[in-house]
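For this view, one protein chain was removed and the others were kept in their places.
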Amino acid sequence: MASETHNAADAAASAPGMPQLDFSTFGNQIFWLMVTLVVIYFVLSRIALPRIAAVLAERQGTITNDLAAAEDLKVKATEAEEAYNKALADARAEAQTIIAQAKAEIQADLDDATAKADAEIAAKLVESEKKIAEIREGAMQSVKDVAKDTAKEIVAAMGGKADARTVTAAVNARMKG
Amino acid sequence: MATEAHSDEGGLVFHPMDQFIVKPLFGDGPVGMFTITNVTLWMALSVIAIIALMVMGTSGRSTIPGRVQSIGELAYGFIYKMVEDVAGKDAVGFFPYIMTLFMFIVFANFLGLLPAAFTTTSHIAVTAVLALLVFVTVTVVGFVKHGMGFLGLFWVSSAPLPLRPVLALIEVISYFVRPVSHSIRLMGNMMAGHAVMKVFAAFAPMILLSTGLGLLVTPLSVIAIAAIYGLEILVAFIQAYVFTILTCVYLKDALHPAH
C-alpha cells in the first residue's frame, strides 16, 4: 500500500496541474477528433441514416397499406352484414306474406263452410217448420173432426137433430175462441 | 493542500485529475500530433460503437425491428424530431451533421463512464472544437442565407430606439460567448462528475488504514460512488442532449434571424 502510494505520488508530481490545460496534447486531440468526426459523418450520412430513413418509410408504407386493407375488409364486412340483414328482412317479409295468404285461404274456406252450414241449417229449419205446420194443420183438422163428430153425437144423444152446418159453424167459432 | 496533507498522514491517494492525462498508448514518448494515444483509442471505440449501433444494428432492414435496430431508429427519430421542431423544417439538411455531433458526444460520454476509461469529451480541446464547429457553421449559414440581414439578429427591433445600441452590444457579446459556454458546459460537466467520483473512490480504502474511521467512511464513499455514477449516467445523456438542442437553437437563429 505504502509503495503504491509513493509511486502514484511520483506519477502525479511528473504531471502537475490540469491535464486539460496541457497545450502540448491539443494538436493530438484535435487531429483525432477531426478524424473521428469525419468518419462518423460519412458513416452516418452515407450508410446509416439513408438506411434507417428507408426502413422507416417502408414501415410507414406497410402500416398505411395494412390500414387500407383493414379499412377494405371492414367495408366488406359491413356490406356482408347489410346483405345478410336484407336477406333476413326479405325472408321475414315473405314469411309474413305466406302466413297472411294461408290465413286468408283458411278464412275463405271457413267462411264457405260456415255459409254452407248456415244454408243447410236454414233449409232444414224451413222444412221442419213446414212439417210442424202440416202436423199442426193435421192436428187442427182432427180436433175439428173429432169435435164435430162429438158435437153431433152429443146433439143426437140429447135428442136433437144435428144440423151438420150449424155444428161445423159452432165448432169453428169455438175453435177460434 | 488538503489532499497532500491526507496522503502524507494516512496514505490516501487523491489524484482526481490523473484520469484525464493524455498519454501515448505505445511507449512513453512525447504526445505529438499523430501519436496514437488513449484519445485515439476511446474515439475509435466510440466510432466502432456508433457503427455497431447504426450500421450493423440496422443491417437487417427489418420492417419489424429487433432490439438494436429499435434503439438506432429511436436515436434517429429523436434527433430528427428535435431538428425539425427546434430549428425548423428547412434545417433538416443539417440533420446528418447534428446527428454526428449527438452520436459522438453521447457515445464518448457513455464510454467514458466505463471503469478505467478515458473521457474524450472532458477535454476542453475536444469540446472547444465541437463548439467552434457549430459556431462557425451557424455564422457562415447565417451570412450565406441572409447576407448582411443576419446582423439583424443583434438589432432588437422590438425594443425602444435608445435602448437598441446597448442591447446590440449585449447581443453581440452573448453571441460570441456562445461557443465558450457551449464547450465549457460539456467539458465541465464531464470532468466534474468524473473528478468527484475519483475523490470518493480515494476515500474508499480508508478501512485499510484505520478500522474505526474506515467502518464509517468506506461504506459511505462506496454508496456515494454508486449514487454519483447514477447521476453521471443521467448527465452523460442530458449533456449530449443539451449540446445538440443548443446547436439546433443556434441554427434556428441563423436560419430565421428575425427577433
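Letters are used for the chains, namely A and B, taken in the order the chains are written, and counting of residues starts over at 1 for each.
Here is the rule we use: a residue touches a chain if its C-beta (ideal position, glycine included) is under 8 Å from a C-beta of that chain, and two chains touch if they have at least 3 such contacts.
Keep this in mind: contacts and distances are computed from a predicted model.
Student: Name the absent chain as its UniProt record does, using one of the following: "Gas vesicle protein A", "Sugar ABC transporter substrate-binding protein", "ATP synthase subunit c" or "Molybdenum transport system permease".
Tutor: "ATP synthase subunit c"
Student: Tell me which residue among B:151, B:192, B:207 or B:220 touches the hidden chain in the full complex.
Tutor: B:192
Student: From the listed residues B:74, B:114 or B:238, report the one that touches the chain absent from this view.
Tutor: B:238
Student: Name every residue on chain A in touch with the hidden partner chain.
Tutor: 16-18, 21
Student: Given the full complex, what residues of chain B touch the hidden partner chain?
Tutor: Residues touching the hidden chain, for chain B, are 1-2, 17, 82, 85-86, 181, 184-185, 188-189, 191-192, 195, 238, 241-242, 245-246, 249.
Everything that follows uses one rule, which is that only the chains that are shown with their structure count from here on.
Student: So the centre of each chain is just the mean of its C-alpha atoms; given that, what is the distance between chain A and chain B in Å?
Tutor: The computed centroid separation for chain A versus chain B comes out at 71 Å.
Student: Across the complex, what residues on chain A touch chain B?
Tutor: Checking each residue of chain A against chain B gives 1-2, 4-5, 8-9, 11-12, 15, 17-22, 24-37, 39-41, 43-45, 47-49, 51-56, 58-59, 62.
Student: Along chain B, where are the residues that touch chain A in the complex?
Tutor: 7, 11, 13, 15, 17-18, 20-22, 30-35, 37, 39-40, 43-44, 46-47, 50-51, 54-55, 58, 61-63, 65, 69, 72-73, 76-77, 95-97, 99-100, 103-104, 120, 122-126, 129-130, 133, 187, 191, 205, 208
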